[in-house]
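Excluded from the complex is one protein chain; the other protein chains are retained at their positions.
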Amino acid sequence: MSVLTALARAQAWQAGRAQPVATVRHVHVAPRPFVFVPLALAGEACAPLAAMAGDDPADPRLLVVAQPRNRTQRFAFAAELGRELLRYIGGFPAGGAGEEGAGAAADRGTAGQGAGEGGEGERAVPPDAPQVWLPNRAGIGFTRLLGRSTRFRRAEGEHAVDPVVPVLGRWLTFLAERSEHPGSCLMLAATEALALHWATGQSPAEDLNLASLIGWIDPPAWTDGREAARAAEDPLAWPPAGPATDPGFDNEVLARLIAACDRAEAGGGEAARAKAALGEALAGQLEPAWRLTWRAIGLLRALPEGGHVAGRWEADRRAFGWHAAHLRDGGPPQPRRDSAVAAARRLDSMERAAASLAVQRALDDPLVMAEHRLAGEALAGRVTAAEPDRVITGPSGRRVLRPLVTVRTHDPVSVEPGTVLAPPGRPNQHARVESVAPLGARGAGMAGASGASGASGASGAGAGAAGETEVVLELSGGMGQRLTPAPGSVPGVGDWVCYATLRDEYQPPAGFPEPEQTPWTHGGPPRPYEPTDEDAREAWS
Amino acid sequence: MNAVEARLDRLRGSAAPRAHNARTISALASNPGCARRAVMDAAGVDKQRVAAHVGHPAPFGQSQFAITRGNAFEAQVKAGGCAQLLRLLRERLRLPIPEVSYANLDDVAGDTSNKVRHARTRALLARAAASGQDAGTLFDHPLLRLRAGGRAVYLEPDLIAFQLRGRFHVVEIKSFAVIDGQADGGKVAAAVIQSAVYVLALRDLLAELGTGPEAVSDEVVLVCPKDFSNEPTAALLDVRKQLTVLRRQLARLDRIEDLLAQIPQAVTFDLEPDAAGVPRRDRRALELAIGAVPARYTPECLETCEMCRFCREEAAGSTAALGRATRDDLGGIDDIGTVLELARGSVPPADHQAEAAAAIRAAARMRGEILGATG
Amino acid sequence: MAQLAEELERRMEELRAEIRRAVIAGDRARASELRRRLRATDREWEEALARLAAPQAPGGPGPGAGPGPGADAGEPAGRRGGALLTVRERVHQALTLLGAPAAPRLIVAVYEAFYAGELPAARLTSLRRDEERSFRSAPHARPYYLCAALSADLLAPARGLLAVSTWPMERRVIGPLSPRVDYLTAAIGVAERLLATGQPPAAARRLLWRFAVNIPGAASGPAGLDPGQVAAAARAELAVHADADAAHRAAAARRALDQLDSAGQLFGGGGLRLLRGGAAR
Partner (left out) sequence: MTGEMRAQRAGGAGGDGGAGRHDGARGHGGAGAVELARRAADDILGALAALSAGTPGPAPGSAGAGSAGAGEAIAGRGLVVDSPPGAGKSTLVARAALRLAGAGEPVMVVAQTNEQVDDLAVRLASLSPQLPVGRLSAADYVQTERVARHPRVTVGRQPADLSGCQVIVATAAKWASLTGDAAWPWAIIDEAYQMRSDMLLRIAGRFGRALFVGDPGQLDPFTVVRTERWTGLPWDPQVSAVAVLLAHNPGLPVRQLPVSWRLPASAAPVVSEAFYPFSGFMAGTGPGERSLSFQAAGFGAGPADEAIELAARDGWALYEMPARHAPRTDGEAVAACARLAERLLARGAIAVSELAPGGRPVTGDRIAIGTAHRDQARAVRQALRDLAAAPAGGAAGPLAAELGRVTVDTANRLQGREFDVTIVLHPLSGRVDADEFHLESGRLCVLASRHRHACVVVARAGIPELLDAHPSREPVHIDVPARFPDGWEAHHSVMAHLAARTVRAW
């Protein structure tokens, strides 16, 4: 959060419509995503009740568990969902040496496309990857649990399940884990993706309701965001987008229908009618969220894609390829919890991804960069003077090209002389701050506030130099090899420029011991995880 | 009846008071700065009905599936003389094998009145605290009492276990799952603060009997289903932090007259029900009465307080309604209109707003500059 | 006719929505009034359907109807029960196997595990009251009654426990240690029955497993479940509690026999009266 987003919220409230907080799209939107809207039975850890799933907005697959406490029916649900998801995943060739589609490892009979050669060590990055959308973060949490409760199952033995069930569990686990990885777009929550791009006139807590969030972003023609968001809170008109159901629905509708199914089962007759009635009621609860999730995808798709999105999607594709290969190679399921080394590795990777994401978003999007400008970590303004051909004698005695540029800015500048900045979009250029000189009355900038004259210059934009700062920068690098800058590599007078302390630099992974070298401070080497019978027949009640 | 009680009764009006319980006492800590909630709870007002009468009922409710599951799990853990619970206590807390004595305090020979149950609880716990020998181990649904805001509140823990390392332990049985050692942090927090209320009440009871607070452990036992099964698992949770919070909030509750002094005498939340129990109070008058007691609305209230929808409506147009972080980022300026005027520069900021205004103007300038350019 | 049914269905839908709104508004009076109307509409709808399906006889019991007024405890068991036993007979069988007062849940589990029949839990709720009524109208007319267990201190009916009238009083009173003692006794009963059964049903083994996990030293894993070991472990723990429990129960039994009339001995005295009386003494 920042003043910028906060102001956008205030503006949204007054305008009755969400305001953009991004000028480009920061998430990848697949051409053919898969939407999964699950419902769970209240009071249970992970009892699927129903779901809508599929990659065709016009043709959702409705899955219903008539008796959510029945283990057999739960596994039937998982198998059905598994087939649906693996059919979708199977459509993405997962790289590797002339392999079948990724899902094919499990879904016998789904023949994928071959994907080029690819050697033993070097795996080709798959050309595309699946993308699964849920309405909200809680949906991803449910997915994670569903993955956890199915991935250790086995297709043979005493508690055998449909072979597709453990494969589903491993994919769901992979996707849910990956969704925690900063910048990853393999599994997304619609509410979070939207909130990254729009600020509403309500609180972030209320934005967790997808219907109300979309009410602000895209209200119906006859009303405004405020009204639409309020209307969206009526559980009768807009059932919650899951996985929790509305208690009123549970008590007044669902309980009766489940009981009817039970009786029909016991009594032998009426079963079809009871099941149909239950399915219809659950479809009524799911359908609005299904449509809203697709609308969210559409809203996001309409935004132009940010420059670094494709790069991050490539990392996702690579991760997808790895996991597909792991499955193909008969690797074990993901363990219950990370070992010490695995946890530290993952944290390191997440921290590097988070740092990189923050920088990339700022470089891609002036509105995000503005947050850094407000914080004094970047500045933007107009060039008032430039000395593009300046050459000095460097420390080594060589003559080097060091142009000077004077930038005049309204931004609250807090960089100090000597700081090295970088211009977004010119990765090889550096700009060293030579001097910072406030022009006119001080105090309008936040960081420079001394409280002395803060109230001056209320007349708004335009007028004069009040609150402006002049910054002189010395450029180096990215201007070609000669002592005159390559054309266009040094800004000219009148150009609008931006310089920031941010830099998207590759950070190598930190070195950690091998798991079998885990030191005594961290419990010593863990027993390598091996799935057990115990895991496979774990109760799911 | 003292003056404060009389005043509280007037505020509530003709309805029977809703007694505090462990949940409402825990809720004292969820928005302690809100005078409206403090006063309405102290007076025992049925907030949901009041909120409904002014057209803003809170969308709270519990699914019967969740209730059934909760009851079934507790019954299962306690079945067969708390057979499953005994196993957990033995395995996790080294409860000695001979310690199996069980007393059910749900009723006393069929009498389920609070008074009788509390008296019986007191008698049994007094015997346990005093002798230690043949003192009883498991007390199922004891009824404790705590003074809150000058009133006695009856509280019913799931179970109290004695002879765990010679101390009383509060046992709380919840039906949310602990999966691979992890549970929902919010649900655990709620269970912990609720258990802390019981610890306080139990210490009060023992104090009356001349036993010191150290007889009650400040660790409580939380029993939950393990992973996706019905098998129970137990965890020990430290409630010292919650105890200090509760003590402070209960002390504040005792100073309710300070809050009452600021409310006009005529204010009442009476719904004026007719003979059939249908509320007849003029809606506008009730709104004014509610409005006479200041609220401290934050969006978090939407999770916890029955008055939330009313207060949110009242707070519309304030930065508080946009969330804590937003209000903070806007330099604590309360009103959205003011923020936007400052952003436009259409009014000069008051002295104390100068810095906030400068930041807001800078933000507005940047947004204009960027969005103006890109459309 | 079909139109009427549809109309009624729509009406029920509306009523349910209204109920949900009333519940949210905390308006209990309105909610129950609406529920009453919903039930009435529901009945009309059932009738409409029945008329639609007139040629065939309606299959199965109607929705919403629990065990009807005719569902007497003496009614013979259902088709799948095989042996035509009444509910009270089935409960008696299970209790006899357990050898100690037990809660309905356990009784059902035992019966269904060992006797391959059904014992609907709902039938047990009114059983004790029915037995008491029968006893009071014609005392000792039956060879046994399913009666209450009595709390040792107040000699009032212990919550949720059933016992058999032919058991000695000591077994039917519940002291502070008795819940555990009875649990162990029941475990022994189940284990021994399993030992005596050549091919024990899987459900029975699962039942024993549920006991075993809660008894120290009774089991190492579901695969290695050994009824003999369970019984031995239960006996070992039982030995720790047995003397104290027996002494407690014997004293209470003497008081019960002294103070209570024959109905009271089976179904409990007026506990509070006793309590107050005791206090006055």
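When the chains are written out, they are named A, B and C in that same order, and each has its own residue count from 1.
Basically, contacts are C-beta pairs under 8 Å (C-beta built on N, C-alpha and C of every residue); 3 or more make two chains touch, one makes a residue touch a chain.
Note that the coordinates shown come from a computational prediction; the quantities given were computed from them, not determined experimentally.
Put simply, the missing chain touches A, B once the whole complex is considered.
Of the candidate positions B:Ala235, B:Ile263 or B:Leu371, contact with the hidden chain is made by B:Ala235. For the options A:Asp56, A:Glu180 or A:Asp389, the residue in contact with the chain missing from this view is A:Glu180. Of A:Leu236, A:Met350 or A:Ala539, it is A:Met350 that touches the chain left out of the display. The chain not shown here is touched by just one of B:Ser30, B:Thr68 or B:Ser229, and that residue is B:Ser30. Residues 29-33, 91-94, 178, 181-186, 188-189, 192-193, 217-219, 222, 234-238, 240-242, 244-245, 248, 252, 296, 298, 300, 324, 327-328, 331-333, 352, 354-356, 359 are the ones on subunit B that touch the missing chain. Where subunit A meets the chain that is not shown, the touching residues are 180, 182, 337-341, 343-344, 346-348, 350-351, 354-355, 375-376, 414, 446-452, 454, 510-513, 517-525.
In this text, only the chains that are shown with their structure count from here on.
Put simply, the C-alpha centre of subunit A and that of subunit C have 53 angstrom between them. Centre-to-centre separation between subunit A and subunit B, using Cα means, comes to 35 Å. Each of residues 23-24 in subunit C touches at least two other chains. Among the residues of subunit A, those in touch with two or more other chains are 235, 248, 251. Residue ranges on subunit A touching subunit B, taken from their complex, read 1-11, 13-14, 20, 23, 41-46, 145, 148-149, 201-206, 233, 235, 245-248, 250-251, 254-255, 336-337, 366-367, 370, 373-374, 410-412, 443-446, 449, 451, 454-455, 458-461, 467, 538-541. Taken in their complex, subunit B has these residues touching subunit C: 46, 48-49, 51-52, 57-59, 61, 75, 79-84, 86-87, 90, 97-98, 100-104, 106-111, 116, 134, 136, 276-278. In the complex of the two chains, the subunit A residues touching subunit C come out as 235-236, 248-249, 251-253, 256, 259-260, 263-264, 267-270.
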